[in-house]
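Here's a structure for you.
Note that one protein chain is taken out, while the other chains of the complex remain in position.
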Amino acid sequence: MTAPPEGSFLSGQLPTAAVEPAAASELAAAADEPSLGRRALTSLRRDPVALISVIAVIVLALVAVFAPLLAPHNPLQAYPNGLASNGAPVGPGSSFLLGTDPNGRDVLSRLIFGARVSLLVGVVATGLASIIGVLVGGIAGYAGGIVDSVLMRITDVVLSFPILLFCVALIAITGPSTRNVMLVIAFGYWTYLARIVRGLVLSLKEREFVVAARTLGIGHRAILRRHILPHLVPAIIVYSTLGIATSILIEASLSYLGIGVPLPQASWGQMISQGQQYFQTAPWLLVAPGVALVLTVLAFNLAGDWLTDLLDPETSGDRR
Amino acid sequence: MTDPAHVQSRPDEQTAAAPPVVDVRDLRVHFKVHRGLFGSQLVKAVDGVSFSIAAGETLGLAGESGSGKSTVARTLVRINRPTDGSVLLSGAETARLSGQELRAYRRRMQMVYQDPYDSLDPKMTIKDAIGEGLTVRGVPRARRKSEVEELLARVNLPVALAGRYPGQLSGGQRQRVSIARALAVSPEVIVCDEAVAALDVSIRAQVLNLLKDIQADAGVSYLFISHDLSTLRFMADRIAIMYVGRLVEYGTSEQVFAAPAHPYTQALIAAVPDIAALGGPRPAPLPGEPPNPASPPPGCAFHPRCPLAVELCRTVAPPLVRKANGQLAACHVVPDAPEVAR
Partner (left out) sequence: MTGWLLRRFGQMIIVILGVVTLAFLLAYVVPGDPARLVAGPNASPQAVASIARQLGLDQSIWSQYVSYLGRLVHGNLGTSFALQDQSVGGEIWRALPYTVWLALGGVLVEIGIGIPVGIAAAYRPRSIMDRFATLGALVGLSAPPFWLGLMLLYLLGYKLSLFPLSGAGSPLIWYLILPSFTLGVGGAAFYSRMIRTTMLAVLRSPYVEFARLKGMPERTILFRHTLRHVLTPVITMIGMDLGYFLGGVLIIESVFGLPGVGQLAYNAIGELDIPMITGTVLVAAVFMVVMNFIVDVLYTVIDPRVRLSRH
C-alpha cells in the first residue's frame, strides 16, 4: 500500500497547518465591552421616559429622607388658622400650599411625610421579602427532590391567599402599626420572588459552568455563592423595584382601610380615606394624596421596566 | 465473568509492570425514564463497556449520537453515577466513592467540555475561573497570581486576558481557558468531550496541537470523545468505537484505520470526506438511522443496517473478540484471529 497523500484523512495529519498566532493578534481577537454603568447612562439618554422615572425615584427618595427639612409645617400639628370659622378645612392658599385637612393640619407637609412612610414601608417590606424569597426559592431550586416539593407547596398555600386579604387578616390579628405593616407585606410578597428565584436556579443548575464547577470538586455552598447568586442579582433588582411599587400600594390600601399606619402619623392611604367624606367641599383632600400615589407607583413601575430591559440581556450570559 | 476484552485489552503493548491509569471494566449506566402514571423505561445508555488508558496515552472514543460515548465521559468524571461495573484509577476502585473521597477523586480526573460558551461562567473573570481550580488544589492566595499566569502561558494565551470576561474571548481562546482550568488541579486524566467540535476548523488544529504538547510535557492521559474520525486519527493512540451503548471495535489507531474489522467502523471511515479520494468511486452510504437507545434491536444492535448480517446476528449479541488484524471487534461474521478461532 503506497503512503497516503499529504493532508488526506488516512495520513494522520490535519489538513490545515497549525500556526501559533502572535500574542498581539490574540488580544485583537478578544473584544472590549462597555461596562454596565456606561450602558445604563447611554440607555437613559436614549429613553426620556425611563430617564424621568429614574429621576423621579431619586427625587422621591430624597424627599423621604429629608422630609423634616422640606415640609413647611409640622405634619402632626393642628393649626388654629387651619380651620375656617365653621370648622371646615381651608383650601390651598398662601399659608397652606395644598390646604388643610379636617383637623387643621397642613396637607403638603403631611404629603411629604407620607412619602417617607410609603418609601420606608416599601423598601423595608420588599427587602425582607427578597431575603425570604431568595432563600426559599434558592434552596428549593438547588436541592430539588422532596425539599423542593415541600417548599413549593408551602409557597402555593401562601400564594393562594389574595395578598391584600392575607395582609388584612394578619394585621387584624397582630394589630395595626407601621412595623406590623412592613412585616405583613413581606410575609405576603416573598412568594412571588421565591417562585421566580426557584425557576432561575433550576435552569442555572443545568448550565455547563455549574456542572464544570461540580466536576472540579467545588462544594455546594461555594457554588451557590460564586456561581448561582451573581446570576440571580439582575432578577432580584428588577423584582424588588416592582415589589416596592406593590408594597406602596398595599400599604396605602391598608391605611385606607384604617388598619395600616396609625394616626396621627401621615400616610397617603389614610389621607384618601379621610378625604372621602369631603369630596364635595374639599376635593383637594382626595386629589393630592391620590396623585402622589399614582405618580410614585408609576415612577417605580417605569423604572422597573427600564431595569428589566437593561439587565435582562445579561442574565442570558455573554455570547459572541 | 472474565470479559475477553479485558484480558486482551492491550493488544500490542509489552507487558507493563504498572497498572493502567484508567481501567474501566464492564461499565453500565442505566437511566430510568418515567412514562405515564406508573410506567418507566430503562435506557441502557452504556451497557457493558471495558477499556483502559495507560499513562501519557490518548484513547479515542468514537460513535454517533446515542452511542453512549458522552455518557461514558460524564460518568468517568462522575456527573452521572455508574449503575454497575468498576472504574479503577491507578488500580484503586472509584466507582462507588462519595463524600470526601469523591472530592479527592475529582481532582485526578478532569473534563474539557464541548460548549466553549457555556462551560465558563460569564460573570467570572478568566483569572477567577482558573483560580477556582487552584483553590481546589489548595494553592495559597499569595501564589495564585503567578500560577494563573503560568497556566495561561502554558495554553498560549497572553497574560493580559486574565482580567477579561469570557464574553470578550473567542471560542478557541475560551476552550484554552477551560484547558488551563482543568490543568490547574493537576489531574492525571483529562476527558475531552467533543472539545473541538464547536470550534472553527482552522482553530481546531491549534487546540489539538496544544493538547498534544501538554500531554508530552505533563504525561497526562486523555480520553478523547469525538464523532469526527479525522480528529481521532490525529489525536488517538488507541481507538474504541461505540454503538448503542456497547463497544464494537477496540484496537490501536493503526489497526483500526488501516483495516477496520467491524462493518460499522468501515462505514464510518468510508463516510469521512477525503480530499485525496475526490473523484473516485463513492462509498455506499449506511442505510437507516441509529436506533433509539431506549429500545435497541435484539441480538447485535447493528444488524438492521449491516450489509453482512446473518440469522445469528438477529438473536445473539456478538462478544468482543480478537480479529484478524489484531484489534478487538464484536461481530459474528468477520473472521476471528487464528488463535481464537481454533
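Brief remarks on what is shown
In this document, chain identifiers A and B correspond to the written order of the chains, with residue numbering beginning at 1 in each.
Operating definition for what follows: a residue touches a chain if its C-beta (ideal position, glycine included) is under 8 Å from a C-beta of that chain, and two chains touch if they have at least 3 such contacts.
Everything numeric here is computed off the predicted structure, so don't read it as measured data.
When the full complex is taken into account, the listed residue touching the unshown chain is A:Leu249, out of A:Leu249, A:Ala266 or A:Leu310.
Touch with the chain that is not drawn comes from one residue among A:Leu36, A:Ala143 or A:Leu165, which is A:Leu165. Counting the whole complex, the residues of chain A in touch with the unshown chain are 153-154, 156-162, 164-166, 168-170, 172-174, 245, 249, 252-253, 256-259, 269, 272, 276, 279-280, 283, 286-287, 289-290, 293-295, 297-298, 301-302.
Here, only the chains that are shown with their structure count from here on.
Our note on geometry: chain A versus chain B, Cα centroid distance of 48 Å, whole angstroms.
Residues 77-79, 103, 106-107, 110-111, 113, 115, 117-124, 132-133, 135-136, 156-158, 160-161, 164-171, 173, 178, 181, 185, 201-202, 204-206, 208-209, 229-230, 233-234, 253, 257, 272-277 of chain B touch chain A in their complex. Per the touch definition, chain A reaches chain B in the complex via residues 4-5, 7-10, 12-21, 23, 26-27, 29-33, 207-209, 211-218, 226-227, 230-231, 317-320.
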